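Inspection log for the structure reproduced underneath, given as structure tokens.
Just one protein chain is left out here, and the rest sit where they should.
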């Protein structure tokens, strides 16, 4: 219910503003006895951290996470885990202009209209900096998943930057961590580097498409109607800043298919059902099939650009704005670890929901085949 | 939390199976004093009703809705409204084959794996018939919106059938109700009719893309992070059967844009802010701008087709299946009123949330411009 | 969140008015594969049914429950279970007077003030008739508990009628079903019968105290802070009509004790911890100890009495009212099965929550002693 909370049983509430003293996440409902320490979480935060290469914002944040509660002698206790990240590099003077002017494409105007007050420093609550809290919470989810579903692998990567999509024929899992764009296509990485350099120099930005895949997820995760696994994944991804579209499996392209082309055929394999294809993205009727769970989302281009844009002031005058500051030319790059974190939270939540309603070990279902 | 419930304050729980005695919706949190009668709701149900033309399933259901509670002397009382629709035309013999075999592309196998029991008659809970409950609940939401936000107009329409998209140059609001496909492009209607006839004869089916637009929605609806208007819209649409992708505004296409092309410029008009374009789909930072709210979703092709497909039995044998019965060749057609209903529920819910947190009349915000 | 819903994972939403066409409960989150049929539920409803003896209202309701969804071939499917009870004996003319006058001690005035509309027939939504829905839902919970925690026994009984408390020295479990007052003290039953006859003749009514005990509940149910087992039990019992106080274990009397008298000492028994006493009512820190879980609640006297009482009309005039109709002289009697039903729902809910967060079989905890 809470508007800054997510999840049914593994429940994450994030808090904090871009330039306030700190931001973080309150994680409730975590299973007990799970080894978690700050350095485990730091690993994931470092992947999202700004200023790692010339393609991301040059804001200098160490994004150091402190665990304030819920962990005792290196293990979760089952009580709420408070994760805090201090803000360090708040150059609020960079944002002087935007106190009176609304940046087009930003939440400035809607927050102002709704609340009659907004923290303009760095976008306040609507800053992409909020996603650091999600990555921290996702780190806790990953630590639990490592115990409950050790075979599960969650991997995000970029499949499109601006108009340039990867070539799936060149897909190589090992390449994903070998380039600054988290792309599995090494040729795309080269092409995108040049493309983004050009954009950065011209003071512009560009959008991207991220895909997140969960391999070795158990069948049976999810529930009917409003508790569907795809419903929760769609909500999770759409809640990330700047996301404008979410797809499961074939996604929007499924509309163009015929029924005979779309339905993944099933045969019996030695270890259970095998599917001829995965148009469904690993989810049927809101419940996982045991195939790869495939989610894709589009991140719009950063709206903070150096190109002058028309806008209005709080006083109601039409004017122009140039958004200086330290911004990501392709914020989609840093959305990759965020998408992974959300996937981890959703899957863990559904694993807990599943054993709540169904019982048994993780991955154990009530229905047998064969 | 509840896996079959949706909404924060205006909360809908649907229940019922395709071939059980009845299905319906429990609507909690409805404002009191709103004129509602069964015939108002019937209007919307009749739009979704099967068997209206040769392009939809020939199952004969009157979809007559009864109001069992929460309405007294024609007005809502503020207590839960129970809406019940009796199932009438249950030809369960049509489904004999699927008791033992799992239909590819259906929830048969995942429900079985998870629960160890499933109601195979017509897909049970996973049937598209469940959406009748949503349309009934959406009818209540519409009745409330007619009082609280009388200028608001919610309209759904089909923008793509299979590979055939409409031509936006021919967009005509008045055409939407003038053809069996709810499309604003009259030429597309002609083309689709021929295309669908061919598919139906060949025993195949096809997907579709639906767009739902809310005009004259107040600015200020929505909330940060997990209570974003776009988050809730994405969840609402993805929860509809067979939906595989959801887009807000430019959606997936936003990935291909530069920042300078994407950010909608703002100027001051006589009645408030004006936007040069609507790439954002009427939502910035999770909060409505006052522009048209634009959501699009892809419906996969019906998996119940006459073409034989490989599958397995409960006993674990690989076999083939042909899904007879009375199915929609393009179930996307009947998803149009469902998408509208979900939009109505989400917008009303956020109107109530807004006045809960912010106070004031509907559409009244705390921040003034000018 | 939903104001007519209760429970975290086993979630019950009740709906319906005293004199509307029907009332019922939507039960979501029920484990699958549980044998449930209408006659099982009817057993519990019959215990609460009006008109069973001269000490309860003479309204003639069969309280026949129909299962509209969520059960297939006699077993729960894991999808929402809709339970409907038709209202039959609506003598609405009995209530003519109260359309304009507010009955003291009733919700008439507050519903009117809040909503500006109310269903006056039999108290509408605020009627004790609503508790039939709870008993039906509790019947489902009992059926699940019979599978998951077969040793668990939930028993309610009356320990006080008006000023007359039972003598605990005469407590006999077998007597509870042997008198119309569900009291374990046979002498009290005789005394109360005479006392209530007198009250009934004088047109008055009286309050009562009900105790509900769960024997053989596993240790470990509950959670910290706001998800405490006692928190949820208190909410469950206080939500029943006419309840004004709730106690766990020693309850209000715990205030009078010293620490040395109150803390239940622990020794090691062959099967686990043994407690010297049960002041705590089986709950420490919000989590069950494995002892008897003991809840007590006070039911105020029925406010519908024949004695004339001062009140006001909708038009604002001071007047008098005599509440005719068919009312319970001690509505606490029929609250016994309701309290049991709420206990069943709360315990099942916490069993599901427990295995969601902790895993393992029912009653299995992570911490070992000895």
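Going in written order, the chains are labelled A, B and C, and every chain counts its residues from 1.
The rule we apply is simple: contacts are C-beta pairs under 8 Å (C-beta built on N, C-alpha and C of every residue); 3 or more make two chains touch, one makes a residue touch a chain.
Because the structure is a prediction, the values reported are computed rather than measured.
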{"item": "Selected residue (touches chain absent from view) among C:47, C:287, C:343 or C:362", "value": "C:287"}
{"item": "Sole residue of C:223, C:293, C:336 or C:351 that reaches the chain not shown, by the stated touch rule", "value": "C:223"}
{"item": "Contacting the left-out chain in the complete assembly, out of C:27, C:85 or C:107", "value": "C:107"}
{"item": "Omitted-chain contact residue, chosen from A:62, A:75 or A:277", "value": "A:75"}
{"item": "Those residues of chain C which, in the complete complex, touch the missing chain", "value": "1-6, 8, 14, 102-107, 109-118, 125-126, 130, 160-163, 199, 204-209, 219-220, 222-228, 230-235, 237-239, 241, 243-268, 273, 276, 279-281, 283-289, 298-305, 307, 309-312, 314-318, 332, 353-354, 358, 365-370"}
{"item": "Residues belonging to chain A that touch the chain removed from view", "value": "1-5, 8-9, 11, 13-17, 20-24, 26, 28-29, 32-33, 66, 68-70, 72, 75-82, 84, 114-119, 124-125"}
{"item": "For chain B, the residues touching the chain missing from this view", "value": "1, 9, 29-33, 78-79, 148, 224, 352-353, 355-359, 361-362, 366"}
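By our rule, only the chains that are shown with their structure count from here on.
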{"item": "Pair of chains joined by the greatest number of C-beta pairs in contact", "value": "A-B"}
{"item": "Distance-maximising chain from chain C - centres being C-alpha averages", "value": "A"}
{"item": "Gap in Å, rounded to a whole number, between the CA centres of chain C and chain B", "value": "38"}
{"item": "Between chain A and chain B, centroid-to-centroid distance (C-alpha), Å", "value": "25"}
{"item": "Shared interface positions of chain A, touching two or more other chains", "value": "1, 224, 353, 358, 366"}
